[in-house]
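Dropping a structure here in structure tokens format, bear with me for questions.
Apart from one protein chain that is not included, each protein chain of the complex appears where it belongs.
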Amino acid sequence: MKRLQNNKNIEKNKIINFYFDGKKYQGYKGDTLASALLANKIHLVGRSFKYHRPRGIVSAGSEEPNGIVQLETREYTEPNRRVTEIQIYEGLKAFSQNNWPFLNFDLGAINDLLSPFFPAGFYYKTFMWPPKFWKTYEFFIRHAAGLGKSPKKDDPHKYEHFHYHCDLLVVGSGISGLYTAEIAAKNNLKVLLIEQENEFGGEILSSHGDNPKINNIPINIWKNDIINKLKGYSNVKIISNTTCFAYFHYNLLLAIQDLEPEKGLSKTHEIRQRIWKIRSKKVVLATGAIERPIIFNNNDRPGIMLANSARKYLNKYGVSVGQNLLFFTNNDSAYETAIDFFHKGLNVQAIVDVRNETNGHFTKIAKDLGITILNGYEIVNTIGRLRVQEVKLKKLHTNNIDENKSSITIKCDTICVSGGWTPTVHLFTQSKGKLKYRDLDGSFIPERAFQNTLCVGSCNGDYDLHKILESIPSNLNNFLDLKGSKLSNEENYKTDKVLNDNHKNIWITSKQKISKTKMFVDFQNDVTAKDIKLALKEGFQSIEHVKRYTTTGMATDQGKTSNVNALGIISELTNTDISELGTTTFRLPYTPVTFGALAGRHVKEFFDLERTTPMHDWHVNNNAMFEDVGQWKRAWYYPKKNENFSSALNREVKATRDSLGILDASTLGKIDIQGRDVSEFLNRIYTNAWSKLEIGKCRYGVMLGDDGMVIDDGVTTRLGEYHYLMSTTTGNAASVMSKLEDWLQTEWPELEVYLTSVTEQYGTISLNGPNSRKLIEKINSDFDFSKNNFPHMSYKNINLCGIDCRVMRISFTGELCYEINVPSVYAKYLWDICIDKGQEYNITPYGTEAMHVLRAEKGFIIVGQETDGSVTPVDLDMDWIVSKKKFDFVGKRALNRSDTIKKDRKQLVGLKTKDPKIILEEGAQLVEKITTLPMKMVGHVTSSYYSPNLNSSFALALIKGGLEKKGEKLFAPMQNETIEVEITDPVFIDPQNTRINQ
Amino acid sequence: MFLINCPYCGERDQAEFSCGGEAHIARPKNPPDLTDDQWAEYLFIRKNDKGLHYERWNHAFGCRQWFNLARNTATDEILAVYKMGDKPPKLYANVPITPSGEPDIGSGNLSTSKKK
Partner (left out) sequence: MTTKKKYSFFSIAKNALSHHEQWQKTWNSPEPKKNYDAIIVGGGGHGLTTAYYLAKNHGIKNIAVIEKGWIGGGNTGRNTTIIRSNYLWDQSAALYEHALKLWEGMSQELNYNVMFSQRGVLNVAHNLHDVRELKRRWHANRLNDIDCEWLDTKKVKQFCPIINTSPHIRYPVLGATLQRRAGTARHDAVAWGYARGADEMGVDIIQNCEVTGINIKNGNITGIETTKGTINSNKVGVAAAGHTSVIANMAGIRLPLESKPLQALVSEPVKPVIDTVVMSNTIHAYVSQSDKGELVIGAGTDGYTSYTQRGGFNIVEDTLMAIVELFPIFSRMKMLRHWGGIVDICPDASPIISKTHINGLYFNCGWGTGGFKATPGSGWVFAHTIANDEAHSLNAPFSINRFSSGELVDEHGAAAVAH
């Protein structure tokens, strides 16, 4: 855990103990797991996906392909966490993945020896015989694949969503991002600046700190100043540990904030991560660039890493990634790293540069310092199993000469590689901005924005700080439309020009030997240049095909370090310009995002809202079992002690027919309809006629779609000349309301009709049974409840216990019934009174199941049970409700199509089993003849119950041509028996309607 | 996620709205005179255009008003919002050059298509 310098980014007085693969180590507060491991001289952190090759930390950021671990255990465990992003905390436990029995000695590494037999896509070519064995092959393949392990316990943490609106969102807090934020802040814009790392500064944190200088101030001090200034603005919010992972239309960006990066195993129930949903008028992307590896033979050994990442470990964490370092580069940036290492007294073996000549600013400094520079050389191989030990170099373009003569071997424990930079354009392309290819440095850079987006700094392909500082104010002036802005020249930032040599594209070394080497393109998925060559050879030409066939770029890093290299290799092997190949799609998220965070608080008790009626507590207290109907909780049945489902049900059904039952019907949809044209409106949306319905009368209506199929039904009451109250089914209330608004606003704007949902404004108490009149008379003895004054299908406004109630004589049971609509706040009060006063009639609360039995006995349908979107009212034997006189209504024309007028459509009938004790299963299919499979089915059971009133089972069914087949026999072939049934009329009780009309 | 400018409420997140499909399909005034084919045309047949598309939206979790919206289905740019009963405005859309191709910018499929 030795550190090279007194670095502000880590707190050396705070030692932190952590465990890796069960062994205890120490780091400092401020370390990432990666920096702490490297400080403990641990490079080897994992094994690769396919060949189980030993792998070390490659980078220092979210692009890390190799350093992924299982973090923590039990309910806190999380697979595939990048060591470069975990901030260490006391007691942290991390485990390497994909190895057995040990990280240092992994039996899976046999795959590496067998790798000739596992080329790209080998699994498509084998494991086919014998066919039955695929399951076995697959078992082994599945267990070999996968990286970490899924948690096995529920997540103890919570997550939340946070909405934010601003004028300008700045993503990234490097020099460009900070500068942008400051300009916007000065111009009074509401600014949000987000940074994915724990500290602001971006690339500044990797740098030496003293250099470069901006306005002659060392970069570190400049950074701290500007951050302090930004924190002082009330119109600016800056947040770290927050990764912007998605960019949608209309400048909606999503970011995930880690709220416990240092807290570690925090207490349960705390918010662990927060999703920011940001709608910003404008967006500046200052997302930087990611360094690129160079592809050479055995380029994946622990100790081989990206140069700038090595620099970050050095400068931010004071950690030297090695003692004997070799640099391999094709551009100038690696020189800065080498110089930093040299100044720290570390042994810089050499800088190997594929360019023949270099004269840039930093190359000169390096030369002056006496660092060995090998121009025009490339790495051809490396040696070292668990850590690189030796590297073999070869002079470029020397194929004709004896290879050994031109090759050099150098011992080293670390190779810092820089293959140039790839602008981080993920968010830009997600925003649908257009990229162009720049041959100069082999980069895709933003060409044209599609939304209000501006890319600044290295994500725009600009690496020259002098130019960046010069261009930002003028670019922002245009982009943010800062007329009369507070920008003034003296506040502009400047830095010295630095001369850099051109980058030289080098996609792959030793091209001619690809097939005999292991040059890794995608580290995590073990995709080599050889695999890409094979894919091309086999005819996979599109970059998308190559990606899918070889799986390059499909690992948990999504190819941040590999995608451009893969393109480069394809380009070289096929002699195609990269700009013609195009890139694969940059898919969201930028980095993986926790499911729980995306679900936010909408889990467990908040998964979906629960709608309850005003009488809900009463049902709970009276031992009701509940049924979910849409979002509603409805009382299903009320078992008493020693009762089971069927005995409770039979009691409820019997009591209602014999004396008095009470049902909470509050969940039915209720729509108040008013306006000059309401009757005409109802004429159009219901199949029957409404104009002549008297005030104070109720009528049953069936609503169709314009395809003629039943979509809802219910009773509508005329409250006044221009006033109706419509009831809908519980589940369809919202969709019916929306459909009615649709007709009114889109199709019939000439109608003056106003719709108001009053479902929740009224509780509905339904009193059913021969004694219901006696009860309601007890409650209000002044009102005349006689049949003459208040007949079936009529409505009265009645005062019950001081409450103004709308009482309808409508019935869903076939019994004498009063349906009392009472303002919700009084519903429970009136319910209690009904229960109390109903005791002498053995008032029995019944639930939805008894309701189903009672209505089915009477042959009443339930939309969604007797119908399924393919049933017309004629199919339901409800021809009587379809007006022949009306010129038009919704669904009318469709009832006359060639299929809907067929006589042998599935039609609603009743069924009785030969053995009255057998209750058919709902959903059972019916046949005319028992044959071998497949059997020809003629229909199915829609509803089926036992009736204590009939002392037998009975059912409703939809049967092909059923209306003409009453009395005929059918069979329900069940799994273990065949049930014989007879087709009957669907009305089983009181077909003369004497009970209902009492 | 669109930001939809409800003509009655102003800009709101798409989550508050529901789409009712193609706009300006008038329900025939004389249904009994239509053939089955003609009725099917009204009921089911849709333009399903790639490019400029006129459609109906409902501010379902807001004012509950239906309105029309013109959108480029090749890029999802909303080009106009107008009330029910208003005539569809004539609009320019950044539509694909070839019928099943992709527009110059704003396509979901841009990065895989090779432009020459």
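Chains: A and B, in written order; residue numbering restarts at 1 for each.
Following the convention adopted for this analysis, a residue touches a chain if its C-beta (ideal position, glycine included) is under 8 Å from a C-beta of that chain, and two chains touch if they have at least 3 such contacts.
It should be emphasised that the depicted structure is a prediction, and the values quoted were computed from it without experimental measurement.
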In the full complex, the chain left out is in contact with A, B
Hey, which of A:Ile371, A:Val753, A:Ile862 or A:Ile959 is the one touching the hidden chain?
A:Ile862
In the complete assembly, which of A:Ala109, A:Leu588 or A:Val987 touches the absent chain?
A:Leu588
Which chain B residues would touch the chain omitted from the figure, given the whole complex?
1-2, 14-15, 18-19, 21-22, 35-37, 39-41, 43-50, 53, 55, 71, 73-76, 98-101, 106-109, 112-114
Would you write out the residues of chain A that touch the absent chain, in ascending order?
49, 77-80, 116-117, 119, 122-129, 131, 134-135, 138, 141-143, 145-155, 157, 246, 248-249, 252, 254, 515-516, 530, 534, 537-542, 544-545, 548-549, 551, 554, 556, 558, 585, 587-589, 592-596, 598-600, 602-605, 607-608, 610, 627-630, 668, 707-708, 711-712, 729-732, 735, 848, 851-852, 862-865, 867-870, 894, 897-900, 921-925, 927, 933-935, 937, 940, 973-975
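Simple rule for what comes next: only the chains that are shown with their structure count from here on.
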The distance between the C-alpha centres of chain A and chain B, rounded to whole Å, is 26
Can you list the residues on chain A that touch chain B in the complex?
248-250, 252, 279, 429, 432-435, 448, 450, 542-544, 580-586, 706-707, 738, 741-742, 745-747, 749, 887-888, 892-894, 897-898
Considering only the defined contacts, which chain B positions touch chain A in the complex?
1-3, 13, 18, 20, 26-27, 31-32, 34, 36, 39, 42-43, 56, 58, 60, 64-66, 75-76, 84-85, 104-114
